[in-house]
Structures are given as structure tokens and as C-alpha cells.
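As you look at this complex, bear in mind that one protein chain is not there, while each of the others sits in place.
Each chain gets a letter, A and B, in the order it is written, and its residues are counted from 1.
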Amino acid sequence: MNWGSTIAIKTGSFIVGEDFWRGVVAVIVFLLFWETGSRSLGWFGFAFPWVSQIPPPTAVLRELSQLIQEVSFWQSVYLSTLRVFEGFFAAMLIGIPLGLAMAVSRTFNGITFPVFEVLRPIPPLAWVPASIIFWPTQEMSIAFVTFLGAFFTIVINVIGGAQSIDVRYFQAARSMGSSTWDIFRRIILPGVLPSIVVGATVGVGITWAVVVAAEMISGGGSAGSMGGAAGGGLGFFIWNSYIGGSYTQIVVGMISIGVAGYISSAVIRKVGELMTPWLAEG
Amino acid sequence: MKTSSPILAPNGKPVARSEPVRKGGVRIVDAVKMYGAQGSGILAVDHCTFDVPPGEITVVVGPSGCGKTTLLNAIAGFHSLSSGSIYLDDEMLCGPGKLKAEPGPDRIVVFQNGALFPWKTNIENVAFGPIMQGKIGRVEAYEKARDIMADAGLRGVENNYPGEISSGVRRRVEIVRALMNDPKILLLDEPYRALDSLTKSVMHEALLDIFYKNRVTIFFITHDLEEAIFLGHRVVIMTTRPCKPKKILDIDIPHPRNYGVLTTKRFREFMDETAAAVHEEAIKAFATGEMER
Partner (left out) sequence: MGSAPPWRGAKVKSPSMSETHLNVTPQTLSDNTEHNASIWTLTMHRVSMWLKSPRPYLMLIGFAGFLGFWYLSVEVWKLPRFAEMPGPTQVITEMFSRDPVYGLSIFVEEYYLHIWVSIRRISIAFFLATAIGVPLGLFLGWSTRFKQYVFPVFELLRPIPPLAWVPLAIVMFHGSETPVIFLTFLASFYATALNSMLGVESIDVSYIRAASCLGANRWQVFRHIIAPGALPYIFTGLQISVGVAWFSLVAGEMVSGQYGLGYVINTSYTMVRYPTIVIGMVTLGIVGYITSAGIRLIGNYMMQWRTRELALGGDR
């Protein structure tokens, strides 16, 4: 049945198209399924296999409205966001010049790229112990791991972007008498910008994942804690909620991270669009 | 071959005819295509009416972006018309009540940038049509494909992928792929646009060769006037967007033609007759900054 068009016609809304309403319908169906599944034990007398363990959306919503009012919650949000941006900006600051150097100089590339490629498959989290041993404070060790997460993605994207700049742009610039520095500034940098934006958008997502993971691991973990004092942040919040048995808080935490991650990516993408106006359609 | 379509009057309306349109003939009647919402859209095709006689090569010439590809797409069934109708052999392809035709093997398109499937070998490409339609078995289809390719001078590249051969050869394989299906009309959308002029001249003769063997109706779009007059039985010169037939010529240079025709007096006369008209439209297009597709 064509639910989307039905609703669109009934509300007489032509401002937002049919496809929007179809999406809304799907989300509502999803939420209904979730709600029924969660309450299946109470309503039907038997529990749906996995969904029944999850707290229902209504309870989550209630919990969310309560939590929003608590300072400690926002403190966690703040801490996580801070860590994300620290790591992310460090990765950009180091990654972009490094990537450019690797793209521009074949010699430099020949020396550094293989080492880079060997280190890349090692998941960032595998660096956590080494990082903790090396860095004096826990905060810095988390920041280092976060940095690593985004770093590899950004460098790869920068290299790819630089390599795909049409050689004819260089030829045109040279024939018009540009110096090497000019070429770098006016051809390579703008040409690489779109790839940097892509790398950054993906990188921010990875950074969030790493931050949450690192917070969880340092806050707890079946193999034992990795350091005591510092903690906090949304990852820690989720883990804590689990230990404390408050399942609704777990879901609230997950949603918060999801929202925060989405907003970060959207912001980066928007900034990227503003910086590359020539890519816009029309 | 006797043409069955008369010359059109200046107002675009066909003069009354007595004969029915034969195999592969297309008639476009008052076609209009508007993109975008009512009232604020872009008019691409402005009340076009002309005939494509069956068994002949009709070439449409016009500046880039004028809307000629839209017409081709409407015949092929990729785009709908806003109004008007198109007939194929007196059967309505699209028109009032059915604004979009169904794509089918009776009207096969050869695309501007080539649409040979890169992941299939050349012979798999050529045999694709009949196998999909289920008309003949696989073994038979491949045999027939081999024959038809050898016939067109394409022996030896059967098992290569399109990416491994030159673009000129690719184009010929694509035409052969179309012909395998015995189409009523072949729709060619600036197929030689991206080729250098040396390859182009060879391609022209190859196309004529294929035409003489098969006598399939050809509807050919180009922006190159010389190509148009060389190939066509009939040349339709379009205005810049929105397109409308500006001038229609029946080229009476006898077939079979070869490249020697280019230097004949008659050819030059046709060029004289049409060059001014085409140039005028080209200037208009340039002035309005038509974007290349």
C-alpha cells in the first residue's frame, strides 16, 4: 500500500514530498516494532528473542527527559566532545601536511608510505595499552589513540585527492609561469580540499567510535580497569549504566552519542561545502 | 528507394500524404517537452513536427543543448513528452494518454559516450539482446554474433573487453550489437562526437557500409553539418533551444556514397544552402551560453 502518498494527500502537504513521509512511516513502524517487542513479555506472555531485553522507546524517552536536566549528563557530553575534537584536530594538523608531502614528493612517499601502510591495519584500540604506557596522563593516552583513528583516514584521502588532480592543471600553471610555491598554493591545495573534506567527515565518525571505545575500556572492561581516576564521557556513562543495571540509561547514552556523532559529521560537511563553493551544483 | 514522406510546409504541418509509413518510419507530430514545473520550466522542444522516412538515414543537426537528444530519448522511450505524439509505422509510441514510450529492441540507441557493458566481452555484448529476449538459444546467439561481427570486419576482438580496444572499434561493436536485434530504427546520438576526424571519416564509411547491407532506418543526431550532409538522405536543421525544425533538406546525392562525394559540386551547394542557417543558430546558442551536456 502506498502509505507515503496516502499521507501526503491527506495532509495536503506538498511542501515536503512523498518520500519524506515514506521515511517517517518507516521510522514509526520501526518504533512500534521496538515498543511491542520490548513489552512482549507483559503483553503477549512470551518474550521476543532479543528485542524483549531492550527497554521500550517510551521508557527511554522518559529517561531522556530526566537526564537532560542533570548537569552530570552534560558534563559527559562535553568531555566526550572535547576529546573528539582534540584528537580530530591533531589528526588534521599533522595528517594534511604529511599527506601532501607524501603525494608531492615521490622520494618522501617511497620512504614513509610503506611504514604507514604497515601501521595502518592495526586497529587504533590495539594501541591503547602502548599509549597508556607511553603517555604520562590517561587523558593524553586517549587523545593519542583518538588521533590515530582519524589520522590514517585523513592521510589516505589527502594522498588520493592530490593524486587525482588532473595533470593538465599543473601544465597550464607552469606554462603561465607559476612558481612551485604558487602551484602548491593555488592548484594543489584547492584541488585537495574536497578529498580533505571527505576524509574529515569519515574521520570524525571514526574518532567518535574510538573515543567511546576508549572511554569504555578505561572505565571498565571484563579484563579489569586500565587506569582509575580519569573517566567520564559518554562511553563511560554507558558502561556505568550497564554496571548499574539501568538499561534505559544505556539506550539514552547510545542515542546521545549517535546524535552527537551525526551533528559533528554534519557540521564538518557544512564547513566543507562552504570551503569548496565551486563544487556546488548550478 | 522511394521516400514516402513529403516535404513539410514552413509552418511545420505535413502536407497531406497518400501513402502509409513503412517499416521503421517515425513521425513526430507537434512534440513539446518542458522540464520543470508548469510555468517556470525550461522548454526544450517547441512544437516539433517532421518525418523520418523508413529505410533512409535522417540526420538532425543543431547546436549543443538544443533539445535534439530529448527528441531522440522520447522516441527511444527514456523521456516522456509534455504534449504531442510520436508514431512508429503508424503505431503510436507515445502521445495523449501515454506520454512515455516503452524502450524496446525495435528502436535501439547507440549512445554518445558508448554503452558497451565493460564487464562483458565484446561477443557477450553483441549476443546480449537476443539472449535477453529469449528468442534464440545461447549457442545459436553466439554463433550468429560471431558471424555478424566477422561481417563487419570485427573478427579477432570477440573475446576482448571493451576497455581493451580502441574507441572507434568500440563504436562499431556497439552498432553491431544493435543490429543483432533486427531493429526497425537505429537511433544514433552523436556517436562519433568524441572521435578524431580521421577515425570519423572511416566510421562514416563503415556506417554507410552497414546501412547498405541492412537498409535499417537510421535517425542520427550530430552537430557536424558536413557529417550530416555526407550521411543523410534527409537533413533536418534545428534551431537553438527550444528546438524546432528550421530547415529540412532532401539530399539528392546518389547512394552508394563514399568520401569522394565531399568535393563534388553538389555537396558544396548543399553546404552553401545550409551553412548560413546553421551558423546563425550556433551564434544564438553561443550568445545564450548554452552549456555542453
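Methods note: a residue touches a chain if its C-beta (ideal position, glycine included) is under 8 Å from a C-beta of that chain, and two chains touch if they have at least 3 such contacts.
As the structure is a computational prediction, the values presented were derived from the model and not from experiment.
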item: Of A:P56, A:G95 or A:P124, the one touching the omitted chain in the full complex; value: A:P124
item: Touch criterion as defined above, residue of B:E164, B:D250 or B:E269 at the omitted chain; value: B:E164
item: Identified contact with the non-displayed chain, of A:G42, A:P97 or A:G258; value: A:G258
item: For chain B, residues in touch with the removed chain; value: 76-78, 103-105, 107-109, 111, 113-115, 117-120, 128-129, 132-133, 160-167, 177-178, 181, 194
item: Missing-partner contacts on chain A, residue numbers; value: 4, 18-19, 22-27, 30, 50-51, 53-54, 107, 109-115, 117-119, 121-130, 132-136, 153, 156-157, 159-161, 163-164, 166-168, 195, 198-199, 205, 208-209, 212-213, 216-217, 220-224, 226, 234-235, 238-239, 241-242, 247, 250-251, 253-255, 257-259, 261-262, 265
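Everything below uses one rule, namely that only the chains that are shown with their structure count from here on.
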item: Distance from the mean Cα position of chain B to that of chain A, given in whole angstrom; value: 50
